[in-house]
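Before any comments, here is the structure.
Here the complex is missing one protein chain, while the rest keep their positions.
Let's turn to chain A:
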Amino acid sequence: MTSTDTEPVAYPFNEATSLHLSDRYALIRDQDGLPRVRLPYGEDAWLVTRYADARLVLGDSRFSRAESVRHDEPRQSEGRLTGGLLSMDPPEHARLRTLVAKAFTVRRVEKLRPEIRALAEDLLRDMTEAGPPADLVDDFALPLPVGVICRLLGVPEADRPRFRVWSDNALSTSSLTAEQFEASRNELRAYMAGLIDQHRAHPADDLMTALIEARDDRDRLSELELVDLCVGILVAGHETTASQIPNFLCVLLDHPEQFARLREDPSLVAGAVEELLRFVPLGVGAGQPRYATEDIDVSGTLVRAGDPVLVAIGAANRDALRFDRSGKLDITRTNNSHLGFGHGVHHCLGAPLARVELQEALRALLGMLPGVRLAGDIDWKTAMLVRGPRSMPVRW
């Protein structure tokens, strides 16, 4: 049994400027118990790196997200992202989640596929017409999910430059002070509140209008909850997908034999997306700690009530106890229950949508730019929670 007084190690482990999974994780995963880690801000935490432990902590209701609001939660930036679904526990969480869940079911999202495919092809057509080189991020990976989430939610795409700044700030780990962080969040909230007012005056066939009805007619959520839900969906709805599209291409360029196989047989795309979701450790480090609400044994470590636990999804996804040849990319892998979209009540709301976006993005790239390759150095995002290229020059 590990004792609480071992000296915590500095965290996060991953470097921002690659998609490499730090070797530290493999060492820790093979040791008994859980290590203590210290983040730049907040209290020390336990770190979970094994697949089975990750599922336990993310899936068991004795671990709470709402408790984090009452604690100095371990985090990478001074400011903190409170509010929204990820700060709630059941049954409160369910009250909000059920309002939006229907818009994101597999069945509903499948109906958007033709539109998403057309958007992906249009973006690549514009790119090829302008000629190489192009920036895969600005010309493709970002406008695709932004276009999709804007239409779905009812946010004008023309405002992209404005909300890109706020959204970057929300997910930043940089030198923003808590005040600057707060100011940026308030601007984004004010912007969203303005859009909600416009939708109240002019209802439309979109998710924002549906949520306004849930608030005004059925009183299912408060005005601030409504604002934060829309903000959360807008931010979460594009940043991750926009990072994963170029990340996936990077990994495929590093694995030419797998890439060639995918080009030959595009029916492998859906499985390839799952494997890439497993293989790419997206975060610089684990975030969103869970707080134990009672004493719980995790892999031989006694986690006391009130202790925070961080779950390193990228490490759990490479656990050899769960995945054969866990360190190898295999686009034909079966039985791939990766944790790339999390697990449990906070399992990614947008997972079905992100899957379709990523599948269609890959399919369009394979079909229209089969010879795509790097045309210069990747400029990696630094000081962001999520890793990925800021720009990625490509030719074809």
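Here are some notes:
Convention: contacts are C-beta pairs under 8 Å (C-beta built on N, C-alpha and C of every residue); 3 or more make two chains touch, one makes a residue touch a chain; residues count from 1.
Note that contacts and distances are computed from a predicted model.
The listed options are "ABC transporter permease subunit", "Ferredoxin", "Septum site-determining protein MinD" or "Fatty acid desaturase family protein", and the UniProt record of the chain not shown names that protein "Ferredoxin".
From the options A:6, A:31 or A:61, the residue with contact to the chain not on display is A:61.
For the options A:9, A:69 or A:94, the residue in contact with the chain missing from this view is A:94.
The missing chain, though absent from the display, is touched by one residue of A:9, A:345, A:368 or A:383; that residue is A:345.
Mapped onto chain A, contacts with the missing chain fall at residues 55, 58-61, 90-91, 94, 97-98, 101-102, 104-107, 337, 341, 343-345, 347, 351-352.
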